[in-house]
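Report on one structure; see the data block that follows.
Every protein chain but one is kept in place in this view of the complex.
Up next, chain A:
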Amino acid sequence: MAAATLAGLLTLTACGGSGSGGDPDAPVSLRVAVWTANDDHLALFDEIADAYIAEHPRVEKITFDPLPFDGYTTALTTQIAGGNAPDLAWIFESSAPDFVSSGALVPLDEVLTGTEGYAFEDLLPATTELWREDDQLFAYPFSTSPFAVFANLDLLAEAGVPAPGEMTGAGEWTWDEVIGAASTVAGQTGASGMVIRDFDYTGWDYLATLWTGWDAQAWDESSQCGFDRPEMVGAMTFLHEAVFERGAMPGPGTSADFFAGEAAYTVTQISRASLLEEAGFAWDMVPLPAGPAGEYAVIGQAGLGVLRVGDHPEIAADFLAHFTAPENSARLAEYFPPPRESQLTAETLAQTNPLLSAEQLQDTVVAGIAGGVVKPSHLGQEQIAQTVRAQLDALWKPGADVPAVLGDVCASVQPLLDR
């Protein structure tokens, strides 16, 4: 039956179809795959879509279709395989190379530059780099969100550990100092110390928020594996010690939610600040700590692209131009840091991010987007991710031989990087 189930799913493809139909005046409905189910986000999207519908009578409906965050890309590609592709879709940065290089997306330069008042040149090159191929933009960098450290000031005070602001002022905001403080909190309060959110010993790409401080890379621009290089060995040795010797991070199989007050620090994207709206503790948000290689920033990105196999790619591209035009980009900035240079200022962001101070926005968001590196991504990312995850499992136990495990990672993953 499992085979039949797969077959059934695959069979849908034969029945699915695309194309806009023959009638150029026929009513059009657009569907946008998104991974947020937040009511406020969806309400804003609907407002922007309603304005577009009002100006375009042929478009009778635009639906934002939330897919679960876990398995989002799998659900999206299954919809495409099943002949039920959305017209537009948010795409993770990790999937960007697969979607951009496969020809799944419609090139956008022409429609965006041809839209009056769009100010295409206002898009920061650093934010569009991941979504370009052959000098064509294949997705709009809808959300560029730097990673930052959130700190539970109450837990730090309880353990007698200085707040991040004090450490930054004293030039002590480094990974070594932070892990030391996290270890102290864990030892004295019973709460967890540092949590790299969404890593959970499987999402290893989130560790880029740490290893970039050692100037390490998962792979370089020529697709050579970087896990076995000294920089990565240094970063992972530090991490291993933080978990298994210093007790500064919860071990595998142990969960701790910073936003529920269960940990002293967490590394996550600034868009998670909304979870602290009703936090029962004092908190602060600061840039990532410096590593041995100095200060750095890491960003996560979401692209919004038009699927070539959608029913109405031309109309969908036109809607994308409307959705991301300067005035709507400014409204979306309330939740999603914009890629527009003119809007990427602490003043603009402060108007729509009441939880964060202008200083926090300048230091973490503006500076992070301008100078940050994007989380690792590569063609065939899912298979690479699974292969690395399987090899790294050997690392997440006391006494692991870090260089040997990382050597095994490269031995397994290099053939996939060479494809």
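One rule holds in what follows: a residue touches a chain if its C-beta (ideal position, glycine included) is under 8 Å from a C-beta of that chain, and two chains touch if they have at least 3 such contacts; residues count from 1.
Everything below uses one rule, namely that contacts and distances are computed from a predicted model.
Of "Binding-protein-dependent transport systems inner membrane component", "Sugar ABC transporter permease", "Acyl carrier protein" or "Succinate dehydrogenase iron-sulfur subunit", only "Binding-protein-dependent transport systems inner membrane component" is the UniProt protein name of the chain excluded from the display.
Within the complete assembly, A:253 is the residue of A:24, A:117, A:253 or A:280 that touches the hidden chain. Of the options A:29, A:102 or A:224, the residue whose C-beta touches the omitted chain is A:102. Although one chain is hidden here, its contacts on chain A can still be listed: residues 1-4, 6-8, 10-11, 14, 74, 77-78, 80-81, 98-99, 102-104, 201-202, 251-255, 308-309, 380, 382-383, 386, 389-391, 393-394, 396-397.
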